[in-house]
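A single protein chain has been removed from this complex, and every other one stays in its place.
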Amino acid sequence: MEILVCARRVPDTSENEIELNAAGNDIEREEFVYSVNEADNYAVEEALQIRDRVGGNVTVVTVDGEEGEEILRRELAMGANQAALVSDDTFNGSDGKGVATILKAFVQKGRYDLILTGVQADDGAAQVGGMLAAMLDYPFASLVNSISVEDGKLKVSREIEGGNKEMNEIDLPCVLSIQTGINEPRYVGMRGIRQVASVPIPTSTASDLGVDQGAVGESAAKVKRVDYFIPAASKGAEILHGSREENADKVLELVAAKGGLK
Amino acid sequence: MPRIFAYIVHRGGAVDDSAAELVAAAKKIDATVAPTAILTGSGPELETACSAIGSGFGEIWKVANAALAYANAELVRQALVRILPAGSIVLVNHDHFGIDLAPGLSIKLNSAFASDVLAIDGVEGNSLKLVRQEFGGQVNSHVHCDISSGAVLNIRPGAFKPLASLPTAGAVVDKSSEVGTLVARRRYLETIVAEAGDVDITKHSVLVSIGRGIQEKDNVGLAEELAEVLGAAVSCSRPVVDAKWMAKSRQVGSSGKTVKPKVYLACGISGAFQHLAGIKGSPFLIAINKNPKAPIFQVADVGIVDDLLEFLPELTKKARELRGVAAK
Partner (left out) sequence: MVGISPQDVVNWLVPGRELFLALHVLGVACFAYIVWKRLVPLLRAQRDPRFDQPFMRLGRVFKFWLGQWKHPRYKFAGTLHILIFAGFILLAMRAFTVLIVGVSPNFVMPGLSGRTGEIYDLVTDYAATVVFLCMVVAASRRLIFKPARYAVPAKYGKGHTADAIFLLGLIALLMVADSLFAASRSAGHLQQGQPAEALAAFSLPWMLQVAIGSMPLATLRSFNIGAYLVHEIAFYFLLCYRPFGIQFHVETSLFSIYFSKLQRGTLKPVRWGVSDEQLDQVKSFGVKTFEDFTWKHMLDFYSCADCGRCADNCPANKVGRPLAPRFLTTKARDYVFQHYPVLGKANNSHPLIGTIYSEDEIWSCTTCGACEEECPLLVEYIDKIVDLRRGMIDDGNVPQSLQKPLKALESRGNPYGKIEKKRGDWAKSPELGPDGKIKVLDGKNGADTLYFVDSITSYDDRMQSIGRATAHILTRLGKNFGILGAAERDSGHEVRRFGEEMLFTALRDHNTEAIKAAGVQSIVTADPHAFNALKHDYKDVPPVEHISQVLAREAKSGNLRFNSVEKWLEDRGHVYTYHDPCYLGRHNQVYDDPRDVLDSIPGLNRIEMQRSRDRSFCCGGGGLMLFYEPREEQRMGVVRVRMAAEAGANVIVTACPFCMVNIEDAIKVAGMEGKMSVIDLAELVDQHMVCEGCPAQAQKLETATVGG
């Protein structure tokens, strides 16, 4: 099976407070380190596991600047067969639809049976997979948390409310957006990355892919982020400033008052 | 102003709570019009749902089709594409179905798409002004959405408070005949219901809910002790389940259970919306978190900035004293 995984480089913000920059129009990115989006990493692992079960190739693609190579190398070290960087200045400022348009052009240059994306990026909108599928006119399933390959089709389950699973049969080729927790991604150490340090990563530009430049980039974006802001905390909780003991008393009083203690 | 539609989710004849929230969201776009509800499905359940729809909607578009008996996003999309007028604004609840349906729908309608909309600040010309959340709720962003060729908006559950005293819903319009044959390349097979856990967290009036802040499995006991004294149950957020510290049946959130307690003690929970989506019925929310900037403090009624692992034992001790006294 020929599998394409669309991955993205995102700032790793889990352990550090995000601050706005001086101008207030962006977050302070200077101290960020970047890594592959978590859900995308699960998607790559899932692709590798499917390949190891049924054979084929896994290609990882990202739309980014040169920096995108960093995550592609990581995914190559994980075991992807190929990586591809799609990069062009005209892509800057693309919205979700723009990114899907670029990816569609890339997909059409190759032949893929299965396309995987992560369900959502930290700074994303859970949109590109569904859009790409619609553009390609492929069937799509989101929030996929298990995949089994069955004779030209897939059986996938989706994570729905209540911890339940919605089982679906889906024809190939298709696009799936992968939920975190679907597998246990393998570890990639520095050694793995060094071993693929010299593997060439082909870069495709807008003209290589025949992307209509009017359909991508900032000018084509219908959805634009104007600025970032830290949400006002004013309407938030009444913070208790007492000692630990006083706070505990107050909490119990409140629990009782709100009908919690019988 | 383009016409505003809301796709309404219903189960077993009952309309989902999100319907009223979609009305509230629609009013933020244009307060003067009543949005059109769209319900798809088949059989008597669909009829019941159409008649049960709450106030605030204008027309109710009914799409009955045997293929739509289960809301398969691919088929719903085909149906919607055939009945929606060009340039429409379509509101969809941002849940597992909305994520499945909306992005592709926007492509097929050739309209803009905005996901997980938290707030709407009205319209300026062709520009719809929205608020979204990023990086797990640490920062928000202002987003401008060009609605000149319509838009599909996924509305965050719980972000728009239902409005009071709205006019009764309008007439049901049967759109079934415009839909035609629907062909699925993705076929719904069945729903596998999660195994029932030892404790049914949906039935408790007090929940001691733990998140990543509990740090490790051994500390879960601190919450269990408190819950025991309070006569409460312990629930948790997704990371706790992912780490296998608690069973899936204890998870509150969009991918877990929906709970309606009277009091909700969020212990070491950051407050991601996926978690908050599972808390219904506006319980009294008490948040305990080390990080004063945790988003949970924005939605909680009362907050305590303290180390959970220190505070919980103190609370348990106090609760014991209280219960002990009460027992005499």
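Which chain is which? They are A and B, in the order written, and residues in each are numbered from 1.
Assume a contact is a pair of C-beta atoms (placed from the backbone, for glycine too) under 8 Å apart; a residue touches a chain by one contact, two chains touch by 3 or more.
In this text the structure is predicted, and so the values were computed from the model without any measurement.
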Selected residue (touches chain absent from view) among A:G93, A:G192, A:G236 or A:G259: A:G192
Footprint left on chain A by the chain that the document does not show: 12, 14-16, 31, 33, 35, 78-79, 184-192, 194-195
Residues of chain B in contact with the chain not shown: 216-218, 221-222, 243, 309, 313
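By definition in this document, only the chains that are shown with their structure count from here on.
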Chain A and chain B, separation of their C-alpha mean positions in angstrom: 21
Partner chain A, residues of chain B touching it in the complex: 72-74, 77, 95-97, 99-108, 111-116, 132-146, 149, 151, 184-194, 205-206, 230-232, 242, 248-249, 251, 254-258, 261-263, 265, 283-287, 292-293, 295-306, 310-311, 314-315, 317-319, 322
Complex interface listing, chain A residues touching chain B: 11, 13-14, 17-18, 20, 27, 96-97, 100, 119, 122-123, 125-131, 133-135, 139-143, 155, 157-171, 174, 177, 179-181, 222-231, 233, 235-240, 244-245, 247-252, 254-255, 258-262
